[in-house]
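For reference, the structure I am asking about is given below.
Note that one protein chain of the assembly has been removed; the remaining protein chains are unaltered in position.
Up next, subunit A:
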Amino acid sequence: MEQTNFQLKKQKSQSNDWSARLHHATRATREDWMGKGISYLCIGVIILVVASMLWFITSKGVATFTQNHVSLTKFLFGTNWAPDQGHIGALPMIVGSFAVTFAAAIVATPFAVGTAIFMTEISPNKGRKLLQPVIELLVGIPSVVYGFIGLAVVVPFMRHVVGGSGFGIISATFVLFVMVLPTITSMTVDSLRAVPRHFKEASLALGATRWQTVSRVILRSATPGILTAVIFGMARAFGEALAVQMVIGNAAIMPKNLISPASTLTSQLTTGIGDTIDGTLPNNALWSLALILLLMSLFFNALVRVIAKRGQLKHER
C-alpha cells in the first residue's frame, strides 16, 4: 500500500512537472519571441521614419503651389530662378541635374563594364586581389574629398583644356564619373558572376572564342543586372550634392554648353537652405526642389524593379 501510494505521488509530481514544462515557454521560445519583438520594433521604427519623411517633404514641397500659388508649369518649365524676387522657374536645375547624371553614367558605364569583365572573365585572380580593394576604397572616400580634388585639380585642368572658368557640367561629370564608377562596377561584377556557368560552358563547347562568349552570351544574359547597376549609379549621381556643388559653379541659368557654369537641384538646395526663412516662398521653393529629388529617386527605384522583373522573365523562357 505504502509503496503504491508513494509511486502514485511520484507519478503525480512528475506529471505536474511535465505539465508545467509543457505549459510554459522554454528559454528558446522566449528568445524567439524577443527576437521577433525586436525585429518588428526596428521595422516599425524604420517604416515610421520613412513615412514621416515622405509626408514631411511632400507637405513642405507642395506649399509652394498651395500657399504661394505658384503654378506647377511655371515651376517645372520656368527658367528664371530668383526666389527673393518671387521667380521660381526650376528648369535650369532640373536640366542641370539630368545632364550631369546622364553624362556621368554614359562615361562611366564602358569603364565599369570593362573593369567588371576583366575581374570576372579575364583575370579573376588579379581582379579579386587588386581591383576589388581599389573599388572598395573608391566607395569609401567621402564626397567632400572628391569635391575638393575636383576644385583643386579638375577645374583648373578643364580651364586649360576647354577654356571658360573651368566650372561647369563637364567638371561635374568628371567628378561624378569617378564617384559612380565603383557603384556600377561592383554591381556589374555581381551580375556577371550570377550568369549560370553552363551558359559559358555551352558557348565555349560550341566553339565560340572567349570574346564571342563574353560579348554575346555573358553580357547578353547579364544585361538586366548591368542596367540595374547603371541606374543605381545614376541615382547616386542625381543625389550627390557636395562634390557637384564645389565644381559646377552654381549658376541658376539654363546650361548652354558643357563648360558654362550651371547648377543642379542638390547644389541649389545646399547653397540656399541656410539663408531662407521657414514658411516663405524662397524656403518653400527649395522644399519643392527636394520633392522633385525624392520623386526622382522613387522613379529610379521603380525602374530598377521593372528591369529586374523583365530580366527574370527572360531567364525563364
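Observations, loosely collected:
Just so it is clear, a contact is a pair of C-beta atoms (placed from the backbone, for glycine too) under 8 Å apart; a residue touches a chain by one contact, two chains touch by 3 or more; residues count from 1.
Methods note: contacts and distances are computed from a predicted model.
Chain not shown in the complex: UniProt lists it as "Phosphate-binding protein", one of "Phosphate-binding protein", "Phosphonate ABC transporter, permease protein PhnE", "histidine kinase" or "Phenylacetate-CoA oxygenase subunit PaaA". Although one chain is not drawn, the whole complex shows that of A:58, A:223 or A:276 it is A:276 that touches it.
Across the entire complex, the residue among A:127, A:150, A:166 or A:233 in touch with the chain not shown is A:166. In the full complex, subunit A touches the hidden chain at residues 31, 34, 38, 82-85, 151, 155-156, 159, 165-167, 245-246, 249-253, 261, 263, 270-280, 282-283.
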